[in-house]
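One chain of protein is taken out of this complex; the other chains stay put.
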Amino acid sequence: MEPVIGARDLEKQFAVRGFSGHVVPALRGVSLDVAPGEFVGLVGESGCGKSTLSRILIGVESATSGEVLHEGRPVETREEWASLRRDVQYVFQDPYGSLPPRMRIGDVLTDPLRIHGMRDRHERAARAIAMLQEVGMPASAMQRYPSAFSGGQRQRISIARALVLEPRVIICDEIVSGLDVSVQAQVLNLLLDLQASRGLGVLFISHDLRVIRYLCSRVCVMYLGEIVEEGAADELFADPQHPYTQGLLASSPDRAAPGQLAARVAGEPPSSSAALPACPFEPRCPRRGDVCAVEVPPEIRLGGHRALCHFPGAPATAQDARSPITDRA
Amino acid sequence: MAEIASSADGSRVVAARTHGPALGTLRALSWFRSRPRTFQLGCALLAAILLLSFGGPIVLGSDPSEQNLSDYLLAPSPAHPFGTDATGRDLLSRVLHGGRPSLVISTFGMLGSILLGLCVGMLAAFGGRMAQRVTGFVVDVQLALPYVLVAIVLVSVAGASIPLLVLMMVLAGWVQVGRVVRSIALRERSKDYVKAAAVVGASRARIARRYVLPSVLPVIVALAPLQMAAMLVIEATLSFLGMGVRPPQPSWGSIMLEGKNYIDSAWWLTTFPGLAIFLTALSLLLIGDGFERAEGGSLDRVQSIAADDQGENLAPVIAGRVEP
Amino acid sequence: MTSAPVLSVRGLRIEFPVGGDRLVAARDVSFELAGGECLAIVGESGSGKSVTCLGLLGLVPGQGRVVAGEVIFEGDDLLKLPFEGLRQVRGEKIAMIFQDPSSALNPLFTIERQIRDVLDVHKDWPAKRKRDRILEVLGAVGFPDPARRMKSYPHELSGGLRQRVAIALALACAPRIVIADEATTNLDVSVQAQIIELLVGLKDDLEFSVIFVTHDLALAQHIADRVMVMYAGHPVEVGPVAEVMANPAHPYTVGLLGSAPTGESHRAHRLAAIPGSIPDLRTIGAAAPFAGRCPVRVEGICDRVKPAWTSCGADHLVACHRYERDGREGTTWNR
Partner (left out) sequence: MTRYLLNRLFQAIAVVWAIAVTVFVLLRLSPGDPATIRGGLDASPEVIESYAREFGTDRPIVDQFARFVGHAFTGDFGTSVRYGEPVTSVVGQALPHTLALGATALLLSVSIALAVGVAAARRPGSWIDAGSSVLAAAGQAMPTFWLGLVLIQVFSVQLGIFPSGGATGFSSLVLPATAVALAMVPTQLRVLRSSMRSTLGEDYVRTARSFGLRERRISYVYALRNASLPVLTVIGVDVGYLLGGVIVAEAVFNYPGIGQLAISALGTRDYPLIQALAIGSAAVFVLLNLLIDLLYAVVDPRVRVSG
């Protein structure tokens, strides 16, 4: 199916305050598509640019260069952004900050409809109530304020607000990371139900590989403003090519055997102003070679699966992958 | 909202606002009774002062400017509970009359400064970069001038009058309100619900009005009595400096100005009007504190909000922070 | 791991006054910690796991109070110790590592000064020795170039380094017990793996015991020997971590395991979410804490009677009426 929303070569630079005139790249040529009914996972650690990307996609921030595509056409004018936002909506991370504290849920849910020109207030209320019920909330929630609800309930309400305009794709930015596991499962299953009932597409942003694995059919792995590996979830998790993906998988508590969590990725992402080598992952990479610092890694393809790496493929033995790095810290 | 929801198919929606006005009064009453004792005391005190200032002189029937030189500087007695002044005027009746201009000027001053501060504060938080610069600059200019000096200049230009005094109250007070409003609005603006509203297509003005303003209002409600107390004190101060309401109309400050000359012989001339100001301002502070406590805060919080503002100024230089 | 317990907690109860009510944040918490052992306390928000740890050292915030129980450490009941005595234990014998490394360190003081302050309180050492100790602990936690960078302020460090500093702070006086309260929750997974590795290594080298508080059962099995699962202020199950993971006995533990993604796609295995959310701690009263959400509750009993501990395996205890009645078959509701 044709993608509803896409990104082509998005770049974003932040200027660092001061005399130096430094710019810090937050996104370095990111392309991405989400089709209706498709669950795309975007995984990466803090500061990798995933939230910047998502905010650019919805037009809350603007890119330095590159385009956002709506049904294949670049989005430029105000009207085009408005029409994009009818098709694509956004759910925020923090269930406590993302609902206006002094508005009734009913107003929160009907206001978007009013903005988008639905005149009849009965119709608006009916739509809002239907939406609440679809996300598993009682209609009586309309009268109440956000403070009356738990984190999981608020996240349901946020999803209802995003859905009230009947978008075809929603962008979910870390929406379960603040929730307890038992509630997280409820929300994840709700998203799957919505996919089944409305053919909803989701761009699901998370730092948790386990959640991405559960939910998504396609996965993008992001590191310092670049998608370093992308592919069908089954393929990518079965046979990861990029050492960063492999490291993330090894660091994820479930995958390793009990008692042997492998800290395969050393150190931390560099502070933003540092000059990066040709391959930004080089300083932390267990497989780095001389070429990595000087030459931009090529894109390798394996079926429907691509990665940016000079030395793709299965990880070296656990021993030589681990020892040099943990000491560097 | 209630009737919208219940008339739609949501039959299960509870109609929350079906009670009549009688029930409303009852609610207000029970709300009042659930407030802290200090709040109730403040309300009672203020009500009494208002009643005495506006109703008292009618009951008393005495003329505050009626002179009786044989009653020169009498100490408080049953005939003159507050004593008399140097021209034999009854101090009680002068204090009661003197409340009127003070209360009127500070009420309007409070309203004006809140309105102006609210507008400027919201503009500073939601306007464009230019609006923010300009308002910041105006605030700095206003802060750099002591209100007494402003009053001196204005009185010398236009001469003292009630509208001018109100204007001076507004000038003395709006910055405080503006800073508080801006501070709250900026804090709210950084929250996700504002971005969420933008994502569903709400304009900046709509976000400011419908989404953020409701978070600002409770603080304004608590700030208003505080503000009025400050106005009362400022008005009295200006009158005391001879820049207030013109004689023969007495005001608390101007009575004390006259009393100052007899400070070593007639203590009552400054004490009673002073107490009047003090009690009125105190009742207002108690009320403000009661409002704020209903929101789970205290006057401390209201007064501290703007003090965090410095963080806003310095935010761009805080290490490693990147400006988008 | 077979030595006598260094810490033994019995019947701990922590209450917070809320309005006229009293909120019981931890009720009847008992456990023992052996020398060199790592005990994980696992539970969701509001389960009382963090407040229990704070309660051990008399650090319950605000109006909260430990109202009952005892905490036996080195022959003393910490709860009955005079304040000065308790203060001497804090940091010297029992040290804590907190969740958020960016707020747990004082932003206005250098790393060096913050570690030195801890040494100043507990050690009567010459300045030189303190300095050496600072360098030593910073080195031990993998802090790069400690001699130079110990002069830095917390905001100049990355999240992972800050957490290393927090660990160094905890190790400064060579404590017997380290309590890590969600110490890796706010870190990226790659850094979390590093910190876990570091903690495990240090624990084995320096032979201290660890209480590791987390909400992630899967993470607990990588560091802990035993696990105590808490729900709404109550411990509900305790046992060796591998045993609890493999054979959970309490319906809540079963639900917790069932709702955590396991590295499979939803097409292979749909998560079994626990319905509802954590109850208001004021309303539990005498009931079994999980009764309100439990799919296998025993009607008429769970909402009235608090279950007692039942043995369900070697060193494995559970507090559940259903288990008492029907055994493990009865509680595995979503497998």
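To keep things simple, chains are lettered A, B and C as they appear, and every chain counts its residues starting from 1.
Convention: a residue touches a chain if its C-beta (ideal position, glycine included) is under 8 Å from a C-beta of that chain, and two chains touch if they have at least 3 such contacts.
For clarity, every value in this text was computed on a predicted model and none was experimentally measured.
Among C:13, C:65, C:131 or C:155, only C:155 touches the chain left out of the display. Of the candidate positions B:127, B:214 or B:274, contact with the unshown chain belongs to B:274.
Note that of B:87, B:249 or B:303, the residue touching the chain absent from this view is B:303. Within the set B:152, B:217 or B:294, the residue that contacts the chain not displayed is B:152. On the side of chain C, the interface with the absent chain consists of residues 57, 59, 61-62, 87-92, 95-96, 98, 100, 103-109, 117-118, 121-122, 153, 155, 166, 169, using the contact rule stated above. In the full complex, chain B touches the hidden chain at residues 137, 140-141, 143-149, 152-158, 179, 226, 229-230, 233, 236-237, 240-242, 253, 256, 259-260, 263-264, 267, 270-271, 274, 277-279, 281-282, 285-286, 298-301, 303-304, 306-310, 314, 316-320.
Quick note on the criterion: only the chains that are shown with their structure count from here on.
In this assembly, the C-alpha centroid of chain A lies 48 Å from the C-alpha centroid of chain B. Chain A and chain C have centres, each the mean of its CA atoms, that are 31 Å apart.
Separating the CA-averaged centres of chain B and chain C is a span of 50 Å. With touch defined as above, residues shared between interfaces to two or more other chains in chain B number as follows: 320.
Counting only residues that touch two or more partner chains, chain A has 271. Chain A makes touch with chain B in their complex at residues 14-17, 24, 55, 58-61, 82, 85, 89-90, 92-94, 97-104, 106-107, 111-112, 115-116, 121-122, 124-126, 129, 138-140, 142-143, 158, 161, 165, 271-272. Of all residues in chain B, only 1-2, 4-5, 7-10, 12-14, 16, 191-193, 195-202, 206, 210-212, 214-215, 316-317, 320-324 touch chain A in the complex they form.
If you check the complex, the residues on chain C that touch chain A are 44-45, 142-144, 158-161, 164, 188-194, 196-197, 215-216, 218-219, 221-222, 241-242, 245, 255-256, 258-266, 270-275, 277-278.
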